[in-house]
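Encoded as structure tokens, the structure appears first; notes follow it.
Of the protein chains in this complex, one is absent; all others appear in place.
Residue numbering begins at 1 within each chain, and the chains themselves are lettered A, B and C in the order written.
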Amino acid sequence: MNVTDLQKARHFYVDTLGFIETESDSEHIYLRGLEERVHHSLVLKKAEKPGVHSIFYKVEKEKDLYMLQSLFEEKKLPVRWLEKEHIRSIGRTLQVIDPSGIPLSFFFEMEEAERMLQRYDLYKGARVQRIDHVNCSVPDVQKAYDFYIKELGFRCSEYTATEEEDIWAAWLFRKPTVHDHAFMNGLGPRLHHVAYWLSDPMSIIHTCDVMAASGYAANIERGPGRHGLSNAFFLYIRDPDGNRIELYNGDYLTSDPDFKPIRWDLNDPRRQTFWGHEAPESWFNEAMPFIDFRNGKEIELEEGKLKQRKPNFIT
Amino acid sequence: MNVTDLQKARHFYVDTLGFIETESDSEHIYLRGLEERVHHSLVLKKAEKPGVHSIFYKVEKEKDLYMLQSLFEEKKLPVRWLEKEHIRSIGRTLQVIDPSGIPLSFFFEMEEAERMLQRYDLYKGARVQRIDHVNCSVPDVQKAYDFYIKELGFRCSEYTATEEEDIWAAWLFRKPTVHDHAFMNGLGPRLHHVAYWLSDPMSIIHTCDVMAASGYAANIERGPGRHGLSNAFFLYIRDPDGNRIELYNGDYLTSDPDFKPIRWDLNDPRRQTFWGHEAPESWFNEAMPFIDFRNGKEIELEEGKLKQRKPNFIT
Amino acid sequence: MNVTDLQKARHFYVDTLGFIETESDSEHIYLRGLEERVHHSLVLKKAEKPGVHSIFYKVEKEKDLYMLQSLFEEKKLPVRWLEKEHIRSIGRTLQVIDPSGIPLSFFFEMEEAERMLQRYDLYKGARVQRIDHVNCSVPDVQKAYDFYIKELGFRCSEYTATEEEDIWAAWLFRKPTVHDHAFMNGLGPRLHHVAYWLSDPMSIIHTCDVMAASGYAANIERGPGRHGLSNAFFLYIRDPDGNRIELYNGDYLTSDPDFKPIRWDLNDPRRQTFWGHEAPESWFNEAMPFIDFRNGKEIELEEGKLKQRKPNFIT
Partner (left out) sequence: MNVTDLQKARHFYVDTLGFIETESDSEHIYLRGLEERVHHSLVLKKAEKPGVHSIFYKVEKEKDLYMLQSLFEEKKLPVRWLEKEHIRSIGRTLQVIDPSGIPLSFFFEMEEAERMLQRYDLYKGARVQRIDHVNCSVPDVQKAYDFYIKELGFRCSEYTATEEEDIWAAWLFRKPTVHDHAFMNGLGPRLHHVAYWLSDPMSIIHTCDVMAASGYAANIERGPGRHGLSNAFFLYIRDPDGNRIELYNGDYLTSDPDFKPIRWDLNDPRRQTFWGHEAPESWFNEAMPFIDFRNGKEIELEEGKLKQRKPNFIT
């Protein structure tokens, strides 16, 4: 994720939220959560303006990369290889652009890092524990859904449907929690947010207090609240460049192969916020553009196919 | 406090919020918190429309009532006695109307009730522990402040001032916490809210969840959030008749006689909500009228003397 | 799990701990957690004396049962089929006895039940959310470890080794958390405990309070505390028949295929209780016998192969 000022970003992510800084250079800060035993789960990159370079997925073995290469080539989707020496701490990497226009990267090995889960003396701020999921705004949720379910082996935990039974949003998972990757209908492809798991709900309350005390009250965008969909206790915050992070706790296991996706009506007010609070306009309108690895430019955006831009609680 | 339907009120206060019902008859429900060893701290009275009859204060000895009688008579303020047989569970009571037009009642004895603090098997909902304070909207905060400080022996913990150093709101206490009685500039006299203390912040989160699950999502008016002023973690809710209750935790002790009141600027956005969230319009506009014990009618309202009706976060 | 009095057991599991009772008859109570969308995760069976009939695992498809049948038959281990009509809410079931003498049952379908996760109005006691794992005392941990890892596809998250590098205990998983099935060296095979996941650490504190208020203070056996191994915040309790339940929150994800098991030294005092508290003798000595489905008798016990019965914190 691009940031315009590494020092400001460090104050936000490391000093305030409590991310662990694994290492940094003049262009990057590599961050991980307290439980993560790998080099990083988030890279901040110094740049002129905001933008997201890629969402990275780890696969089990190198040969899985070749299977993915075949899949994307067969679909006539862009593919390129990044050799080990060109990417910090990660081995050979396959970069692609998915049918929604989202740049993905697949890798199979990563440098280890010390687990800080029991270094409670280092806990501060949000006590960020591990990456949980990403959520993307895309013009055609049905198309994204089909590709991730049928080709990439994701399953669906919950989804939102319009009255015509069009899928307006879908929560898809590989690890058996509510999601690894969600899609919402809207101007896209854009990254709506990256979510980190916290160990308990009180950490979200404490994060609000620490952010306010550190001068970041205006960066608290939405919450704390309970999602009806996923049951998570959440907080959405914006970093100094506007990148959106969700702090997240309290969903459930989806490991039962017979688990049936839960359907929510788009206009059910308890879906977004179980307690009935409305999300602010910015939460619906703003998201982070993706950058095309082929030319370094922002990937072009398209309007969401489904007309209704956001839930209508008046109906 | 008037309610139009005792059964609906019971579902809200007892079944959902977890108040203890000490007793009830066809016209009243007497409620107390888990820690309270007295008959009640809140009486719901069946009536055609909302209204608050009186705010009750307990004094130490019967003769304190006579001192208060003299004080109010001297100030030419309305006074009447209510004999023991006319008021449930409370002894002889002095009823007055204070300089802001607020009906107050003073009593010196009350029936005991069992303390439920360690009956954790009965805990539910908000786990309401004890009454903490009341907050009234009055036309002239300076006048109310002077009377409560100089005549009734209250002290001030925190206050809000305009740029001209007029007191826009004041938090006054007898017990050494942030307040027993707060005043805010506005259309009044009206009771803005009654606040109950909860044992811990998680009880506020759980209250939101239980209210939403019980069909009361729309009754969550504001919060959860942290007040800058008082430092309390709060939630404002409305009962089925619109009466406003604050659930409250996390203020501090004010027992040091050298404690100096903390001044907040009216337009400091962290004053109302430390995290920066704005309160909804209804929170500023709506409050409960008082009923005059002399004629059973609503006490007449006057506009707040200070022009600025609510904090202006744009300035 | 056998209980001698269904009514007493219901008071403990349903009224006090907050399990959901899906259904019951004169011989059984079927229980599930708030998040569970299946008929039950725990069956209490009326009997003369304590005993555990079987640990049930759900497989994906019916044909997985046949693969398991072949595996156990090949190893000359006892196998029998239970037809759908003989077991409540579960389809065809394969029953076996594993190399440690533990009776296991495998099934592929189960009746659904309503998810109560968002019925916060029904939350009480421990707010039991879902089954997490079982822990068995066995005479030969290495043998159990080898079978579960090599034949049943479990992975190891953490283990305890003696100075001679013998495995004294191992935490094995299929779902990517710390464990589904743990083994400890000791007199066995016996079921040491069944563990349920709670949504947050405060629920464990509240459980202690509710148990004490309900007359079950003596049933709190160990904790609350933090395990060094697994990082879980835990409480061990005994039901009225002595069956041991662990309430559990706060471990971590193990989904990374490169995750390497964490080794603990048997005598590291932070392993069992990160805070240094010792477990009581009963926790080391007492566990629940298994019942052999072939003859209804208790499965015979053998001493643990490794001499040192429990951690020695003095060394």
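Everything below uses one rule, namely that a contact is a pair of C-beta atoms (placed from the backbone, for glycine too) under 8 Å apart; a residue touches a chain by one contact, two chains touch by 3 or more.
Please read these numbers as outputs of a predicted model, since none were measured by experiment.
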- [ ] Just list which of the chains on display the missing one touches.
- [x] A, B, C
Task: Residue among C:161, C:205 or C:279 touching the omitted chain - done: C:205
Open item on the list: Touching the hidden chain in the complete assembly: which of B:7, B:70, B:118 or B:285 does that?
Closed with: B:118
Task: Candidate in contact with the missing chain, chosen from B:56, B:248 or B:274 - done: B:274
- [ ] Give the residue, chosen from B:8, B:58 or B:75, that touches the chain omitted from the document.
- [x] B:58
- [ ] Tell me where the left-out chain touches chain C, residue by residue.
- [x] 201-202, 205, 208-209, 211-212, 217-218, 220, 224-226, 233, 269-270, 274-277
Open item on the list: Residue by residue, what part of chain B touches the chain that was omitted?
Closed with: 35, 37-38, 58, 60, 109-110, 117-118, 129-130, 175-176, 199-202, 228, 231, 249-250, 252-253, 255-259, 274
TODO: Spell out the interface residues on chain A facing the chain that's missing from view.
DONE: 16, 118-124, 200, 202, 206, 209-210, 212-214
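In the analysis below, only the chains that are shown with their structure count from here on.
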Open item on the list: Comparing chain centres built from Cα atoms against the global Cα centre, which chain wins on proximity?
Closed with: A
Open item on the list: As a multiple of 5 degrees, what angle does the CA superposition of chain A onto its copy chain C give?
Closed with: 180
Open item on the list: For the two copies chain C and chain B, is the contact made of the same residues on each side, with over half of the numbers shared, or of different residues?
Closed with: same
Open item on the list: Using Cα averages as centroids, what's the distance between chain A and chain B in whole Å?
Closed with: 43
- [ ] Would you mind pulling out the distance in Å between where the CA atoms of chain A average out and where those of chain C do?
- [x] 34
Task: Multi-partner residues of chain B (at least 2 other chains) - done: 202, 209, 212
